[in-house]
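Have a look at this one before I ask anything.
Now for chain A:
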Amino acid sequence: MAIGWYLAVSVIIFCIGLSGVLVRRNPLVILLCLELMLNAANLALIAFSRMHGNGDGQIFAIIVMVVAACEVTVGLGLIVAIYRRKLPIDVDELKALNG
Partner candidate 1 sequence: MTLHLSIMLWLPAAFALLGALLPGKLPGRIAILGSLLTLAYAVVYVVDFDTGKDGLQYLTDEAWIEALGINYKLGIDGLNLFLILLTALLWFGATLWANLKEWEHARTFFLWLGIGETAVLGALLAQDLALFVVFFDLMLVPFFFITVGWGGKDRVPAVTKLVIYTLVGSLLMLTAAVATGVLAAEGTGNPVDFDLSVIQASGLSEGSQKWIFLFFAAAFLVKMPAVPLHGWLPDGYSAMPLPALALFSGVLSKVAAYGFLRISLPLFPDAAADFQELMLILALVSILYGSVMAFSQTNARLILGYSSIAQLGFITLGIFAIEGTGAQGAILQSVNHGLVTLPAMFILALLAARAGGSEDIRDMGGIAFKAPVLAVFFVITTFALLAMPGSSNFVGEFLILLGVFKTQMAIAIIASIGVVLASVYALRLFIRAMHNRVGADVDSRDLSLADGVILVPVVLLIIAFGLYPQLALERGEKATAAVVAPARAILGEPTGNYGLAEEEAEAAAEEPAGAAPQIDPTTGQPIDPATGQTADPSAQGAPPAGGELIYVDPTSGQQVAPGTPGAIAIDPATGQPVEDPAAGAVNEVTP
Partner candidate 2 sequence: MTTLLAQAKIEGPEIDWAGLSPLIALIGGSVIVLLLGLFRARPVREHLVPFVALAAIGAALGLTIWQWGENVDLIRGAMRLDDLTLALTGLFCAAGIATVLLSWRHIAPRESAHGEFYSLLLASLAGMVVLVGATDLITLFLGLELLSIPLYVLCATEMRREGALESGLKYLIIGSVGSATLLFGTAFIYGAAGSTNFAEIAAAIADEGISDSALLLTGVGLAVIGLAFKASVAPFHQWTPDVYEGAPTPVTAFMAVATKVAAIGITLRLFDVALIGVSDVWQPAIAILAAITIIVGNVGALGQSSLKRMLAYSGVAQAGYLLAGVVVASQAGVEAAVFYLAAYTVMNLAAFAVIVARQAQRPDGDDIGALRGLGTERPLLAWPLTLAMLGLAGFPLTAGFIGKFALIQASVEGDYTWLGVMIVIGSMISLGYYLKVVATMWMTSSPEPGEAKPAGIAPGPPVMAGGSPEADDARAPWEVVLVGGVFGLLILAIGVYPQPLFDLAQDAAASLSGLL
């Protein structure tokens, strides 16, 4: 099976996600990019799962989905909380900690 193509796509998605996290300012977009990274891994997992013909990768992928959802939920919660406090929704403007 031409695993290379799946991997190539997966790596590209991962890199897009990673660069998004590093470059973008809006935390919502950053969350999306995080999802992208996780889903890139999911793609790789499922591709490998088919390659090896065992279900481990699929189970892994389902769990990753859940985890991704939890992360997004928490992320959204934090963003909403910040929004409620009228803080700037821009990670570069969150300067109180001199990050």
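The definition used in the following text is that a residue touches a chain if its C-beta (ideal position, glycine included) is under 8 Å from a C-beta of that chain, and two chains touch if they have at least 3 such contacts; residues count from 1.
The set was built so that all candidates are chains of the complex that A comes from, given by their letters.
If you're wondering where the values come from, they're calculated on a predicted model, not measured in any experiment.
Colleague: Given that all of 1 or 2 sit in the same complex as chain A, name the one that actually touches it.
Modeller: The single touching candidate among 1 or 2 is 2.
Colleague: Which chain A residues qualify as touching candidate 2 in the complex?
Modeller: Touch list, chain A to candidate 2: 3, 7, 10, 14, 17-18, 21, 27, 30, 34, 37-38, 40-41, 44-45, 47-48, 51-52, 54, 56-57, 59-60, 63-64, 67, 70-71, 74-75, 77-79, 81-82, 85, 87, 91, 94, 96-99.
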